[in-house]
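Note that this complex is displayed minus one protein chain, with the remaining chains in position.
Our next item is chain A:
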């Protein structure tokens, strides 16, 4: 008895000691990172709800049925195993211990064993999945490509070991109780129902039963404690880290609005920044400790990677590999971060291992054109921790954030790194500079200037009301925010005319800002140019507030997102509605009546900034569905899983010369549904998809009759077929 107690205690103290030291080390590293943003408050209500939904009920994991269910079983298997583990630990000193009350019942033992076996079944599922989806077989298409494969197998193996050793211990315990002290046979009621443990009891030797009990008890504890230590050193950290990570995550989700720039926890004032303020993340420790927690929590599951438009078109960006790269760098640089610094803030020569010093000297973002940069099966190589092209390949589509079961905030991290590159280093893909200059000087990305902003309306067959500097009159129901594309891009002008015509037809009183409108700043912000975004946003908010704008209708998904979610950050609070929502309402209220049949198969593409970022999935489909004759079709990747068109994140304004073109990939997916019309609800999606469809039409692989257009234009074909021709510019 003494021996097993001493051995058990020793193991526990040593292993928990090692794991605790590791946890303390990570805590100290976290302390060297930036404090949390002052506005990021953990609201206990929503945090608890998120913990219940995402941790307890595995909401996001279950979206992927098979692996989700398997993970659910492992999670709950472990939760139930906790009882068994408690029994085992106390069993060190009190072999006949049972958990009070429930321990009397056979069903409790049954329940424990059942979950243990379900857990093993789930492990079998994982094994099959891991073999099927091995990067060896699928290459880049595998979601595990770039993950640590060996450790992942080791984890599965260790979980299996934890389960069977615990069951074996219980089997040995049954033998010990029944054979050695038959008087106790009725005492541990739960063991009667523990069918798997009973089976172990039946196959274990019936001699030396006490020895075997001790042996399996110590073995199971050794396995469990060893696993715990391993976990704190591996990607399996998530079993502890996900709980705080979910609690501190941005709610409802880290999509929609971007956060302003923070330094030392407070918002940076761009009009009068502090001398030492750093804008964005230029070194790993410029992330907040929540950022580090994100990196530590990543399970390398690759759900994000599987959905990423950049990754799926052979670009050197996988959100998973990016997060892993940041984690590896954080840990490799840790000795530097923790080392004592001299008066100049430098670590004295030889003060830390050479490898850590070298890692500390590495730039966070690599230089453009770095030939050594590579993102592959074994992670990232190159001069920078994150290669230049990796950072700039992101469309901020949010598919990764949407998928991540542990609420990692990829987009925020990527934009924070872009912010430093743009604001502090002025390093970004050169061609995007044209867009930035145009925004600065002309107020729109094309550089056409305010004077061109009303040309789209010249062919309307009614008088458009244009804001002239006073308050917006009371009879105006909506201010129609046309957006730069709607006002200046030829294809999008059609949409602007269609929407205006429909609103007019429905008798909605609306007004446009005309020359007083300028870019919302979305492309600047997504590129990381927060300063320019703030300038444009403040200018627009000033105009809108002066005009007394209350309700705004928008045709661009990006404008929608910025006006609705980001302008409140700069004092602009409006009721913003997307035109598809308004049109759906007008149709439902019979203010618009689709009369003409439109016999067409319409495939709808969810714009990222309308769907994932703003959860508007139904309205555009309702509008299309209300048109007699239309067959609304879905692409395989739709709604939350919609695949980006390639224009977001200011990618619209950058060259795309790595891998396949994203818009082509999406256009091909749309074409595979044999549509007559590909409909979207964002001008940039429409441009991108039009290009992709036109490419295939030119190659002769797509019917020349397929058109790409906005939902509103399809509606107009039904409401006022006579006016459709007038949408084209004269």
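Convention: a residue touches a chain if its C-beta (ideal position, glycine included) is under 8 Å from a C-beta of that chain, and two chains touch if they have at least 3 such contacts; residues count from 1.
What we mean here is this: contacts and distances are computed from a predicted model.
The complex appears with one chain absent; UniProt names that chain "Electron transfer flavoprotein subunit beta" among the candidates "Sulfite reductase, dissimilatory-type subunit alpha", "FeS cluster assembly protein SufD", "Electron transfer flavoprotein subunit beta" or "ABC transporter permease".
Only one residue in the set A:46, A:372, A:451 or A:701 touches the chain that does not appear here, and it is A:451. In the complete complex, the hidden chain is touched by one of A:189, A:433 or A:659, namely A:433. Screening A:123, A:375 or A:442 against the full complex identifies A:442 as the residue touching the chain left out.
Interface residues of chain A with the unshown chain, by the touch rule above, are 270, 273, 279, 422-426, 428, 433, 436-437, 441-442, 447-452, 515, 531, 730.
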